[in-house]
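Yeah, one chain of the complex is gone here, protein chain that is, but the others are all in their spots.
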Amino acid sequence: MSDAFTLITRAQGSYVRAIDDGPIEDWPEHFTDDAFYKVTTADNHRRGLPAGAIWANNRNMLKDRVSALREANIYEPHVYRHLLGQPAVFEECENSASSETSFLVLRITGDGPTDVFASGRYLDEYVWADGKALLKKRIVVCDSNRTDTLLVLPL
Amino acid sequence: MSDAFTLITRAQGSYVRAIDDGPIEDWPEHFTDDAFYKVTTADNHRRGLPAGAIWANNRNMLKDRVSALREANIYEPHVYRHLLGQPAVFEECENSASSETSFLVLRITGDGPTDVFASGRYLDEYVWADGKALLKKRIVVCDSNRTDTLLVLPL
Partner (left out) sequence: MSDAFTLITRAQGSYVRAIDDGPIEDWPEHFTDDAFYKVTTADNHRRGLPAGAIWANNRNMLKDRVSALREANIYEPHVYRHLLGQPAVFEECENSASSETSFLVLRITGDGPTDVFASGRYLDEYVWADGKALLKKRIVVCDSNRTDTLLVLPL
């Protein structure tokens, strides 16, 4: 059995691949059935303001979101690229841990430049299931206030 | 013996260092003798088009490339900086594994700004040899179509 740090980094490699390279249907599979997920900004998070524009309190809501993206043809693979840092791991228990991880998202425009679209950190709670780390809670805190305009993109 | 995930991330740290900080002669040492290596774009990869501008089907071709870079004085260390994400690991066997890993490359210009030069993902097949992960196959898929102009740079 790997330790918490390895389980979490492994889960994050898999998570990012689902978002960037698909199939995007794999994205909700990184969460528990009763997972809580939201996207907010550092300003709102600091002030204790409630949910951002993306919000879910179970995995089915994430699946619905994926279906909506598919139907609207909004989701374009290969247009964004996530890079994650190493997690800072806290509160390691036998079957769970919480962690924080920095991320950046690049946006690739057809023939134009590649630029930094968003950055921030994941505030995560993981549980272990079948030797994998699943997200029970992920709060995505974007550094910039600009970022709430990007909300078609899973983070 | 470490697990596949740790062997791969460890190999990637070493790989990136050889490219960015040298000695660049260490770069081919991360491949098996019969390794396959190519650089392509996401567009070409999706359409199943064959080799990109950089292509090799054994390690000696990579060594030749390094020699050519050295002789042409094209290779300038410290001018590019690679950052890799966590690998998504598939098909773990006792002596091998395949994985995908996101990367970005920064370009540092003398007194100008640092910008994102390229991004993409590695599609890798690794084998274990002497407790290390060696690349048996690496397909570098660049996100942007612009990227094939950079081909003096190992990716």
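Quick notes on this structure:
The first chain written gets the first letter, and so on, giving A and B; residue counts start at 1 in each chain.
Just so it is clear, a contact is a pair of C-beta atoms (placed from the backbone, for glycine too) under 8 Å apart; a residue touches a chain by one contact, two chains touch by 3 or more.
The shown structure was predicted, so the numbers you read here are calculated from the model rather than taken from an experiment.
Although one chain is not drawn, the whole complex shows that of B:4, B:66, B:116 or B:135 it is B:116 that touches it.
One chain is missing from the display, and on subunit A it is touched by residues 3, 5-6, 9, 42, 46, 83-89, 99-102, 104, 115-121, 143-146. Residue-level contact of subunit B with the missing chain is found at 2, 6, 9-10, 12-14, 16-17, 20-21, 78-79, 81-84, 106, 108-111, 113-116.
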